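Every protein chain of the complex appears in place save one, which is left out.
This part shows chain A:
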Amino acid sequence: MPAAMAKSLAASKKKADRVEQEEPEEPSENGFVREYGDQEEESERSDAVGSSEDERSSGEGEKDGKDDGKIHQSSEESDSSEDEVAPRNTIGEVPLEWYKDEEHIGYDITGKKIRKHARKDKIDSFLAGVDDSKNWRKIYDEYNDEEVELTREEIRIIRRLLKGRTPHAEVDPYAPYVDWFDWEDKGHPLSNAPEPKRRFIPSKWEQKKVVQYVRAIRKGLIKFDKPKEEPPFYLLWGDDSSVAENKRHGLSYIPAPKPKLAGHEESYNPSIEYIPTQEEINSYQLMFEEDRPKFIPRRYESLRSVPAYENALKEGFDRCLDLYLCPRTRKKRINIDPESLRPKLPSKKDLKPYPLTCYLEYRGHSGPVNSISIEVSGQWIASGSTDGMVRIWEVETGRCLRVWDIGEAVQHIAWNPLPELPILAVSAGHEVHLLNTGLGDAEEKMHIKELLHVEEVLTDDAGNSASAVSWVQHEKHDGITLKHLKTVSTVEWHRKGDYFTTVMPSGDSRAVLIHQLSKKHTANPIKKLRAPAVSAVFHPTRPFFFISTKKNVRVYDLSKNKLIKKLEPGLREVSSIAIHPGGDNVIVGSKEGKMCWFDMDLSSQPYKRLPAHPKDITNVAFHRSYPLFASCSDDCTAYVFHGMVYSDLNQNPLIVPLEILHGHTSSNGRGVLDCKFHPRQPWLFTAGADSVIKLYCH
């Protein structure tokens, strides 16, 4: 035992005596203190007690420091309440002797040195021990550089440890043993014997056996993978079409088509009933080669007389050709029912009525009929032809009621939409004529006569527009002639029957003019058009105005006089335009034969492009009340479509192609030049280049 040890032991003995003095009920067994003390944290205390009391030599201190480091490591593992307080020491886990000669111990957070408390010298500590009766409880903690006062609880634990008992009084280390195992009815006792050694060492005999096998394999005495026995027989007529069996051939297996099994008729000596008569054999010659029977049964007296197969060589050659020319590959074919790809459309039957058959023809013109127009009530139809004639026909009978000779090829014709104003607007050459048809009753006739009267040539009252158009009384047919500067292509009425518009495709800034019949006034509201105008139409309900140029369709608001929309059909050359009576849908026909349906609320792009005519579309038309629209083309046909526009804005228009109307004949490469619906019946009028107007009825 080193001297220091003995010294501290002595000190602790002294201290213990003092404790005994204070608490005489605890017996002091000094002899055991040292042995138990260095095991638990209490040993630290006892050490600390020792060190705080005794002055030490440097060697002792060094040893104590080492001791301290070890103890602190163990104390960290413990869960005593003291450790939960953060250590005040900032030096970390370094030996304290590094700071032995320093004034400070570690640094605080601001980087300043933490100064060591001034050590009490021995006299001070002695005096303190004399003054304070509880001073013996205080221990100096060198690591944290502070004095710690032991509580009564801690001292009690120390005492118990000194006496060699468990630190806590409530723990009973010698509790009676509870035998939990049920020993009854057990045949054998559970052996507590350790595992024998032989269990852990490899068997010598097994090793010998393995060596034996290895040698046998090496010598080839033992063989693996016995060769599979080929079955000596196989099913000749078996079904080799099952793909699973033939998988192992590697390539994807295509079963060869099964030939029919041979029957009686293929026998060399079949019964009489199998042998065809000569007539039948002759009749085979009349059949198609593919339909002829491949094998004609014949009769031979014996098998000897059966000749060689005459086609053997040819068929062998064919087979070789097949193998050479037709690699047997599997074509990946997608099996889709073509019907399923078709869009679901309602059947045509449900969409009746629509124009179907031509029952009436209106014959009388001697040139291509350029334009037709039907009176609002549907009783009369007017037509204009390149032979310079304007005719009025009775729809019901096909009777020509009246003829005007305009003298120039009529381009376009339009009936005034008011039933009480049966006036025709006819564009021919540079002129637009307003003709009095004389169909109204006496009172209306008077009114029309007044309306169609111009006193003098109205000129120079409004510079610009007057120079574009002059209103002149027509002498021959009581009416008005509007003389334009350029050729007028179309003339269209406003729904109220007072305004009408004319289009001069080559009129530049004056291409589109709006005329007022009651005031005999002409206005030119739209001056700037990028492309040559084709036609102009009024909106059926609102003050909008549609001008179709060759490239696009422009929609103007006439009340504000500005462009509100531009529809882009994306077609090569627009030829015609029609507005749905609801006013929100527009169809545009083009010279390349395509037709576009625009939903004005949707976008300026077409809602749908419709099947193409092989030739130019000459006109498109909507029905006023039935959900029908039509297009006519130079290919001598007119297409009729079902075009349902729903009042529900969320529902897109339903478009179903219904019928292709044939009947017109081509003349000079032109086919059907105009098509118009009857205003009240689901009937379509078509005007052809063959100078006939046809009426298609439902």
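What we mean here is this: contacts are C-beta pairs under 8 Å (C-beta built on N, C-alpha and C of every residue); 3 or more make two chains touch, one makes a residue touch a chain; residues count from 1.
The rule we apply is simple: contacts and distances are computed from a predicted model.
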Which protein name, taken from UniProt, belongs to the chain you can't see among "Short/branched chain specific acyl-CoA dehydrogenase, mitochondrial", "Myotubularin-related protein 9", "Alkylglycerone-phosphate synthase" or "Ribosome biogenesis protein WDR12 homolog"?
"Ribosome biogenesis protein WDR12 homolog"
Residue, one of A:P95, A:G164, A:P353 or A:P657, that touches the chain absent here:
A:P353
Check each of A:Q379, A:S604, A:N652 or A:S667 against the chain that is not shown and name the one that touches it.
A:Q379
Only one of A:G129, A:G398, A:G429 or A:P532 touches the unshown chain, namely A:G398
Those residues of chain A which, in the complete complex, touch the missing chain:
352-353, 357, 359-360, 377-379, 396-399, 441-442, 680-681, 683, 697-698
